[in-house]
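Removed from the display is one protein chain of the complex; every other protein chain stays in position.
The first chain written gets the first letter, and so on, giving A and B; residue counts start at 1 in each chain.
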Amino acid sequence: MRITNFLFDKVGKWSKQFSNLPDRYIKRAMEQVYWRNPKGIQYKPNAVVKRKKYHFSVHRPWTGEFRQENSPGRLHPKVFVEPIKEWSFFRGDRVEILVGKDKGKQGIIKQIFQERNWVIVEGLNCKLKQIGDDKEFSGVYIQEEKPLLVTTDVKLVDPSDLTATTIEWRFTEDGDKVRVSTRTGRIIPIPASVEETIDYKTKATYLEQPKDTKADAVTEITFEPKLATFEMDIMEKMGIKDDRVPPKSFWY
Amino acid sequence: MSTRLYPIYQKGGPQLRVFLPNFWLKLVRPPHEQPPNVVVFSCSMEMTTFDIRNYLEKIYNIKTVDIRTRIHMTKTRKDPGKGYVVKDDDIKYAYVTLPKGESFEFPDLFPKKDDKEEGDDQKALKAAKQGYQEFLDKNKDRPNMPGWFTV
């Protein structure tokens, strides 16, 4: 596996955090395998023909829109994404916009697209979009937020004086990693909405689903150490007795 | 030994037991019409009739009378662009006969909803469309004025 390809294919941690989906599902949903080597003696036993490069935009990788955008045979111009050392824009952060018609306005980050270094700021940097038009009806226009580049188009807002600032990641004396405003030296706290997902606002307020195991049932310790394998233990519990010794066998 | 490896059986050895089967079983609609007490499953390729019987009896508590299996060969197709041949995985079907008097009919897992549930956006779009039509109707009959012109 080529390391760079691997890096590009990976969906950013903060892009998928809100969806609360397992990585395995995301991988399965975005993968496009056209052909796989059949089982048997092959000089390349695990050869796979699949799509290697994906075009990331405002569609999440597990959605139908993404699949459509990356449908077989559909190519996109190459996108250059500036490498960023550490992601420092989170859902719920207050940012100031540096470009466009909303230049100078401040807003809250609503969505993150880490693969493209994009964020969407709630209600700002909007464009009109025409929907539902047909022969008789000209359609309605709705405002749609457009993504902004975190490297050049937005800046975090210092909560002490509510002005835009550049930041730096530093350690506190307790060893916590925090964002610090380089202008005032104040800490910019990470908002509580970072842990928010589509299923819950905070982990404490999670609404239990009918099939979920109760928290105390999860933490209950029923394990007792015993000098037996799993199979021996289960056989004993089920009352199965088998004293026959397996005849000698050979491994090769 | 690994829990998922089937050991070999030798005469005089202990009975082979599977504690954590890797097997799956899918209940499917029968491809052909079956008597009412026959249930059709598609199962993992490694399963034998004995495995299926034990699986249903021990895990699901279902008594069976007879089990037959067949392997359905799936179609091969050529990739339209590249031309290589692709074949879907074969499917093993198990026809399980239940005891006399029991019957099974495949239920409707995706019942059709009678009332069309419209989303909020659909409702809003409908209202906007109606409003636009009313606006056109109101201004339609003014003399020497185009329909779209209004104060």
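To be clear about the criterion, a residue touches a chain if its C-beta (ideal position, glycine included) is under 8 Å from a C-beta of that chain, and two chains touch if they have at least 3 such contacts.
Convention: contacts and distances are computed from a predicted model.
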Per UniProt record, name of the chain withheld from view ["Large ribosomal subunit protein uL29m", "Dynactin subunit 5", "DNA-directed RNA polymerase III subunit RPC3" or "Pre-rRNA-processing protein IPI3"]: "Large ribosomal subunit protein uL29m"
Chains shown that the absent chain touches, full complex: A, B
Candidate in contact with the missing chain, chosen from A:P77, A:P210 or A:G239: A:P210
Hidden partner chain, touching residue among A:D134, A:D176, A:E224 or A:D243: A:E224
Residue touching the undisplayed chain, where the options are A:I84, A:L162 or A:V194: A:I84
For subunit B, residues in touch with the removed chain: 1-5, 7-8, 10, 19-21, 24-29, 36, 39, 42, 59-62, 98, 102-111, 113
On subunit A, residues whose C-beta touches the chain left out of the figure: 2-5, 7, 20-22, 24-25, 28-29, 41, 43, 45, 80, 82-85, 151, 199, 208-213, 217-224, 227-231, 233-234, 237, 247, 249-252
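The working rule: only the chains that are shown with their structure count from here on.
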Gap in Å, rounded to a whole number, between the CA centres of subunit B and subunit A: 28
Complex interface listing, subunit B residues touching subunit A: 3, 7-8, 10-15, 17, 19, 79, 81-82, 84, 86-87, 124-125, 128-129, 132-133
Subunit A residues within the subunit B interface of the complex: 34-35, 38, 49, 73, 131-132, 136-138, 140, 230-231, 234-235, 240, 242, 244-247, 249
